[in-house]
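Quick one: this structure, given as structure tokens, is what I'll be asking you about.
Missing here: one protein chain of the complex. Every other protein chain is in place.
Lettered A, B, C, D, E and F in written order, each chain numbered from 1.
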Amino acid sequence: MKLEALALALGWMALTGDGSPAAAVFGLGLGLALLRLSKPLGGEGFARVRLHRLPGFALFFAREIVVSNLKVAAAVLAPAGRLRPAIVAVPLRLDRDAEIALLADLITLTPGTLSLDVSSDRRTLYVHAMSTQSPDELRHEIRDGFERRILEVFR
Amino acid sequence: MTLDSPILRSATRLLLPLTLMFSVFLLVRGHNEPGGGFVGGLVAAAAFALVLLVQGQGAARDLLRVDPLSLVAAGLFTALCSGLPPLLAGGAFMTGSWLKTPLPVVGKLGTPVLFDVGVFLVVLGITMAILFALAEEER
Amino acid sequence: MTALLAVVIGILYGAGLYLVMRRSIVKLVLGLGLLTHAANLLIFTMGRVSRDGAPIVPPGAAELTAPYSDPVPQALVLTAIVISFGVQAFLLVLVKLAHRATGTDDLDALRSTDQ
Amino acid sequence: MTGWLVAALLLLGAAFMLLAALGLVRLPDLYLRMSATSKAATLGASLILAGAGLHFGTAAVAGRAVVVIVFLFLTAPVAAHAIGRAGYRRGSPLWEGTTVDELRDAEARRRDRGRRNDA
Amino acid sequence: MTRALPVLPVLVPLATAIACLALHAFPRARRAASVGGAGLLLLAAAALLRHVDAAEFAVLQVGAWPAPFGISLVADRFAAILVLLTGVTGLAVAVYSLGSIDDVREAHGYHTLFHVLLAGVCMAFLTGDLFNLYVAFEVMLMASFVLLALGGERAQLEGAVKYVTLNLLSSGFFLVAVGTLYGVAGTLNMADLARTLESGVAPGLSTTLACLLLVAFGIKAAVFPLFFWLPASYHTPPVAVSAVFAGLLTKVGVYALVRAFTLIFRAEPEFTDALILGIAVFTMVTGVLGAAAQFEFRRVLSFHIVSQIGYMVLGLGLATPLALAGTVFYLMHHIVVKTNLFLVGGLVKWIGGTLALESLGGIYKRRPALALLFLVPAFSLAGIPPLSGFWGKLVLVKAGLDAGQYLVTAIALAVSLLTLYSMTKLWNEAFWKEPPAPGPREDQPLPWTLLGPVVALAAITVAVGLAAGPVFDLASRAGAQLSDPARYVEAVLGPGAAR
Amino acid sequence: MTAAVGAALALALIGAGVLLAFVRLVRGPDLANRVVAVDLLSALGIGVAGAGSVLAGDPVYLDVALVLALVAFLGTVAFARYAERGGAE
Partner (left out) sequence: MLTSILLLFAASSLAPLAHRALGKRAGVCLAAVPALLFAHFVGQLGSVTAGRASAESWDWVAGLGIRLAFHLDGLSLLFALLVTGIGALVLVYGAGYLEGDPRLPRFSAAMLFFMAAMLGLVLADDAIVLFVFWELTSVSSYLLIGFDHEQEKARKSALQALFVTGAGGLAMLAGLLLLGEAAGTLQLSALGAEAARIQGHALHLPALLLILLGAFTKSAQFPFHFWLPGAMAAPSPVSAYLHSATMVKAGIYLLARLNPALGGTDAWHYLVILAGAATLVTGAVLAYGQTDLKRLLAFTTVSALGTLTLLVGISTEHSARAAMAFLLVHALYKAALFLGVGAIDHEAGTRDVRELGGLARAMPLTAFAVCASALSMAGLPPLFGYVAKEFFHEAKQEVPRAAAWVSTASFLGSALVAAAAGLVAWRPFFGRRRSQLSAHEAPPALWLGPVLLALLGVALGLFPGSLAVPLIQPAASAMRGEPTVVELAPWLGLSPALVQSLLMLAAGAVLYAVHDRALAALAPLRGLARLGPDRGYQALMAGLVALARAQTRALQNGVLGVYLLVTIGSAVALAGYALFSRATLAAPAGGGVRLGEAAVALAMVVGAVAVIRARTTLIGVAALGVVGYGVAVIFLLFGGPDLALTQFAIETLSVLLFVLVLRRLPPLRQLSPRSEHLRDGLVAVSGGLFVTALVLAATATPHATPLRDWFAANSLSAAQGRNVVNVILVDFRAFDTLGEITVLAVAALGVVALLRLRPEDRKESL
């Protein structure tokens, strides 16, 4: 909660372009108020955030994004040979809403994959891939890639 | 029925305060830059509308806490009251009066700003009232 | 640009007027929507469109100095836009209920209250 | 110098966006198209916004550009998820070249459950 | 407090509406607030008229911004008179609503809507700004839309679809005309517009916009051939609602026509006056003929609204001070009488269970006093002396004869005869003949909430008829003001503004 | 100046993208595909706002971009919900 409020305060300062302490205080106050307001929404946030691991995580993500876009570019420009789409069920170790959402979002934002659905028991994520050799390979990639890193940062 | 999924739920949780903050931002600076009560109210309504779409109107109602029509009444009351003080003092209705010194962050405060707040509340209230009623009907 | 806008507004009007005269109740709603857009654009155009920027006093200045767009039609249009939002919401619900109550979408069939 | 950087960012962003649009037209099914748009368009728009933020050079503008970028990254995958799921549930067809569909059974079970609830 | 007078008739109902909205959990308090607010409006309106009649004008620059820039509220005698009548009608219908509106409607905001309607009507009468008039129209219309459709019965929804569509079209024309006027004259203040257009800005365009506004206001006023929405809808809502619609809404259109063509558009009077006169004649005739074909209490009355709008517009078309006085007088008379006739219609429905004429009857036999209560407004509507309608008719006929418009005058007289025909038809069918079957409440005493307003309005009708002298003097002072727009311009923009 | 030229070129590219998106919007073939097209159109709109702000030299376009991003998301979610509930095309 405190961290989220801080993030909102930063957001306020970014929006207004005002870095003054007054703006920070106002932003924090507003952030706290808004979070309080959002409280009834419930839902599960992250269990914790290991701030020091965040930069590494971001870097990894940025790299994945760039790579992914290049792959997509290739696929778009010459789709015929390169497409081997599949919808793959990925079993999840993550179990908090926020974690699942983050994983799904990252999968969507990165190369050739798209989170289609989450099973109602939240144990399985269904991922659409543009081009995959085998479903198991994709499952493995996700488990060892994003999912592991999320566990590292947010557990 | 809602668009229930952990992904959408989490997104809503994140976007709600952010969007509301943006709506406050639009309201606050509207007197000096693009923005103001109307668009501020609409953006705030969009935030609640998202909750409505994703988690259903029960959640959205809980979130809003007050009946949207009460919000409308409060907004109209605020707008009306912002014009009354000069009237009672024998002046013209809606004559603006301002604090002499601007406050940090929010800038100068005056009855027209209060009026804009009223507009904000009304717009938020009516949009939510309409959406709730339609969503209720849709079931 | 004004001439082009004049033509666009005319076309929007023509289309809107044509649509409201249809018998389908949904087309009526769509037509009114087009007319609303057209009217807003028309009023905006009456301020003599210019690319001179928004009517916002730049920081440091005491008043707005030319060139700038005419703020008056903008204020009018803003009022009109918001009003038509309310009207449209109401109209939609009205049409929906009328459809439910009468069981038809043919406006020609809604004649029980005349004659 | 900034000028060149801005121009580069804008053009690169625009190129990605065009790419997204191209993918939307050329790719054979809904899911593939979304794979293209949800990435390329988000990246493209973000690059353009970054360029714009850089161009004006003030904290206020840059801050706002960052806010928009963050917002885009927050919403784009969610939107893709929402559309993709809806599309799948409505039966938007998969390309015939699709190798595996591990969602099909789960979806059938879900529909079945829905039908039983209705009855 | 004098300074606040022009805005009070808007603020009081608006505040009442907010109070009613806020009191949604307290039905009794809400009803009390509704009647209390209506009473306050009447007081405020009376104070305004008193002040304006002496001081000629009451002008309030909202926000204290000088005249053409801010929004001016301007009460001349014409406006103040109409505001007073709004107060009268408002109070009468507010009381009547207590006894006639079901609690489900009340719970869904009836009182709020009603007071917003009053606020919109007063705002329309008092504003000195053309765009603000548009806003006032929207306030009024939106409230009327909801009041009309609230209840959700098939007939109401059908009527509402037509009412809403045609009125939205009218609003559209109005908006275009206002926007274009701004584009041409650069101002929105009606006095300033008058001054600017008089100085010869774009004469052709000014006539074009006058025509556009003639249509826009003509739709609201329900003149020929733009009245369709009225007979299609006015008989569908609860009686209290149609009573306040009948009394006030079309009059706002007439008011706007009068204001527009006495103040703003005087560039080509020979064209516009002839046009208006022609419209008036067709409106009178088609309205009254429409009524002759009807066999439902409120439908008959609805068509008569159209017909009598023709009378009011006739005065505008004749455009002499006497004719304008006639229009003012006729408006005053008609608001009270038409409201009352609809309210009486409610009593008839209360007793007989229906408003279909063929199923009614026998009220004269069982309730002679009530029957006489019908005759007062009915005969007044038909122009029987010495009731209020007679004087309205007399003034207009005299104005027509003075202006040498013999044919038009003859038609006006013939129309009044046909009005009498319709009123006697209602009398024959609902009051005189034997009912085919007894009504649901043949022998129950009428509640005072229903009877009181009817008696009060009938008393006003008689009083206006008997004391026609001072009332006509007031109307002719108002007419004189309307004939002298320069005074209006100076009152708003300051001395010397009109040159 | 360089930035403006870049912006103009970028706008041209995006414009081409808009046309393509329209093609998909018209061709469909189903609601979901059209929603994707609309979603992309709004992203393109944000791009237009960003490039436009550089071209016009007015940062106000960025505010528009923000509002656009917000409401476009809302619209997409709304349509997704509509589609999931089996709304007609």
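Basically, a residue touches a chain if its C-beta (ideal position, glycine included) is under 8 Å from a C-beta of that chain, and two chains touch if they have at least 3 such contacts.
Since the model is a prediction, treat every value here as computed from it, not as a measurement.
Across the complete structure, the visible chains that the omitted chain touches are B, C, E, F. Checked against the full complex, the one of E:Phe131, E:Tyr255, E:Tyr311 or E:Tyr488 touching the unshown chain is E:Phe131.
Across the entire complex, the residue among E:Gly37, E:Gly90, E:Gly247 or E:Gly346 in touch with the chain not shown is E:Gly346.
Only one of the listed residues, E:Gly39, E:Gly186 or E:Gly452, touches the absent chain: E:Gly186.
Between the chain not shown and the residues E:Ala4, E:Leu21, E:Leu175 or E:Leu301, the one that touches is E:Leu21. As for the chain not pictured, it touches chain B at residues 26, 30-39, 42-43, 45-46, 49, 68-69, 72-73, 75-76, 79-80, 83, 93-94, 96, 98, 108, 110, 112-113, 115-116, 118-119, 122-123, 125-127, 129-138.
In the full complex, chain F touches the omitted chain through residues 11, 15, 18, 25, 31, 34, 38, 45, 49, 52, 58, 60-61, 63-64, 67-68, 71-72, 74-75, 78-79, 81-82, 85, 87-89.
We take it that only the chains that are shown with their structure count from here on.
Here the chain-to-chain distance from chain C to chain D, counted in touching steps, is 2.
Of all chains shown, the one whose average CA position lies nearest the global CA mean is C. A centroid comparison over C-alpha atoms places E as the chain most distant from chain A. Each chain gets a centre from the mean of its Cα atoms; for chain A and chain B, those two points are 30 Å apart. The distance from the centre of chain D to the centre of chain F, with each centre set as the mean of the Cα atoms, comes to 11 Å. Chain C and chain F have Cα centroids lying 23 Å from one another. The set of chain A residues that touch two or more partner chains comprises 11, 15-16, 18, 101, 104-105, 115, 117.
Taken residue by residue, chain C touches two or more other chains at 54, 86, whereas all remaining positions touch fewer.
Across the whole structure, chains are in contact as follows: A-B, A-D, B-C, B-D, B-E, B-F, C-E, C-F, D-F.
Of all residues in chain E, those touching chain B in their complex are 1, 3-4, 7, 11, 14-15, 17-18, 21-22, 24, 60-64. Within the complex, the chain F residues that touch chain D are 1-3, 5-7, 9-14, 16-21, 23-24, 30-33, 35-37, 39-40, 43-44, 46-47, 50-51, 53-54, 59, 61-63, 65-66, 69-70, 73, 76-77, 79-81, 83-84, 86.
Of all residues in chain E, those touching chain C in their complex are 131, 135, 138, 142, 145-146, 149, 152-155, 157-162, 164-165, 168-169, 172, 175-176, 178-180, 182-183, 188, 228, 231-233, 235-236.
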